[in-house]
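A single protein chain has been omitted; all remaining protein chains appear in their positions.
Lettered A and B in written order, each chain numbered from 1.
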């Protein structure tokens, strides 16, 4: 149970908020690379950490994330027009032709004499936009603190080994993250999907998930986040461990199931009442099969189907997520909602735009959540009060993996699974 | 004309508000019995007095009204799943399987050892849900003050003698109630319907309604509400009296017309800007005819037609209530709106979500309204300041009737119509 001030602190990420300042020290995924497919393509309006921005890619192939609005009189540059190739790049405001580079620098104010120096004093807020792993990333913090590019394993493997999607989730980022590090709900909410979903079913470990409903949480603080270890009984002398890494501030990985690709998420604030649920699948040891890719495109596993032309799920709160009471009664799905991704999203949205954590009642299986909040609060405080560099901004922190392993009862996962929990190019994930 | 503080007092019924506390001392209608038709049926989200609740009926046929949200992390239990028959009843949260009984008691927290005592300390807010007269009723106040079950006559007659419906009205409850005890608007707003509506037309008294446009109000304070007597000239030596009872806090009855069934309403706050308009018809002396029931189902009388699958009227503010200027010009309807129920609802909604009573100008025919407000304020004050038991919570208060009678001019309705104003099993209503 949090105090109201604590809940506010952990859910508000707009400019100037303490947690917002923390978020701005990390590279964050902004959009799929294919949303900006080619030079001169349509600019894209982006809202991130409550800032309204515009992603552009001009005719000279300069790419950047700039303030959506012209510095002159506030017109949206989404209506802007790129200068033709050979004209020095940039996008012009359609109102009076002010031109901006992809880094926000004003390049031309046609009504003013060039030697007036006027245009050189105009610069829009802007952030870098760089491609890696099918995703465009940005860093919204002070330039002097910008870390090297991210090195999450899923983004570093060859393209054929990865699938990435994103969807809008209509609630605060934190309750989405809290679902991502909560390994215990799988045995309930997703239990029927464990048996039927093509990207989950058939793994040997699934039986332990379904049988032992009283998992024990052991949560290890790393320097850069957490390893949420959850053990269930396997054989008499062994435990089935599922280990979920959380990296600051909003990256989580699902423990693997057999040879299925490994799933993971970013939970990125759009504003305080909406977030992007980024969902990826990858296999460190092989290309994804055609069948796997097809299943992901069909909304299986952690992916979803969309309202055409949008990133909004077809199942959403306006249609009660196409809840099917018959499917619930017959046991095809525990909550009546189809699809693992929407099973999570429906419940998290049902908590309201911002969950009121002054009313919650946590148990031992919420241990990961409790420690995650503490780690965030500590880092926020250190940054705000001492200017301390937030943990895990350097890409060396990214070389982590989830794992699902059976260990003798007398071994602790942290040591026994140390190798399994470390990314290594070409080596497949460890999974029962 | 009210002061702003008075208007606030009489229109706000959320938890902790003075009027909200008063409302919570009475049995209130929640839903139609057929909305919870059988054990294991779909739970129903209910908002009442600004509280978000869930009506459940589990596989063991336990029925109750509980907090919509799980005590654990706030997920909506609407997505919940009943335990199968033979498992002790209750509904499980789909997130982690927490199970609740129909009285809100937590029965199981699967992740915790049973002997931890954890689950026994968890109990959701809950209210009883009991069936009577085709309606499920609840009492949301302190258990020690819970009165015996309601005994409104319409709810006590055999089912064949009663018809009940409800509709959402998109404004504060008070302006709806004020329409219900305002007998004078009938001669204007409903005057054309008096001649054409199958459930109103043909009564001998209707002529007086239409002829005498200057009714005289005599309002009698009872211990438990009001009797709003309205007299119009009948013959030279007699008056036509229409007597409308109001019972605290939100029950009203329409004076009858000939042998037509008698109409009545509850005006129940959903939140401060929406209310349920409950509408019933009954005849104390006989079964309703097939024709009468059909008319009620067709939205005649005080009933309405719906947007399919909802309790929202088909005529609503988005479509200007299907206002028909030609029908208004030709005199088929005075306001251009079809149907007595929607004639009232359209105008009451047009006052805005919460009528601003600091701007009103009342007349002598608003006397019932003035006295009703005074009675409410007095009861609210007595409860808040002295803890005084609100008037009329005991079912003995419910044995009241409306009446429409012709009396010699020298007789006061209260004495002369005393018997007519009292419910008595099997005896038909008194009506001209």
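Miscellaneous remarks
Rule of thumb we're sticking to: a residue touches a chain if its C-beta (ideal position, glycine included) is under 8 Å from a C-beta of that chain, and two chains touch if they have at least 3 such contacts.
Since the structure is predicted, the reported quantities are computational estimates derived from the model, not experimental observations.
When the omitted chain is restored, the residue from A:6, A:76 or A:411 that touches it is A:76. Touching the missing chain, out of B:114, B:356 or B:419, is residue B:356.
When the missing chain is restored to the complex, the residue among A:39, A:97 or A:258 that touches it is A:97. Although one chain is not displayed, subunit B still touches it through residues 175, 178, 184-185, 187-189, 213-215, 323, 325, 328-329, 334-337, 343, 346-348, 350-352, 355-357, 359-366. In the full complex, the hidden chain is touched by subunit A at residues 40, 42, 69, 71-76, 78-81, 92, 94-97, 109-113, 118, 122.
The rule we apply is simple: only the chains that are shown with their structure count from here on.
Superposing the C-alpha atoms of subunit A onto subunit B requires a rotation of 120 degrees, rounded to the nearest 5. Between the Cα centres of subunit A and subunit B there is a gap of 48 Å.
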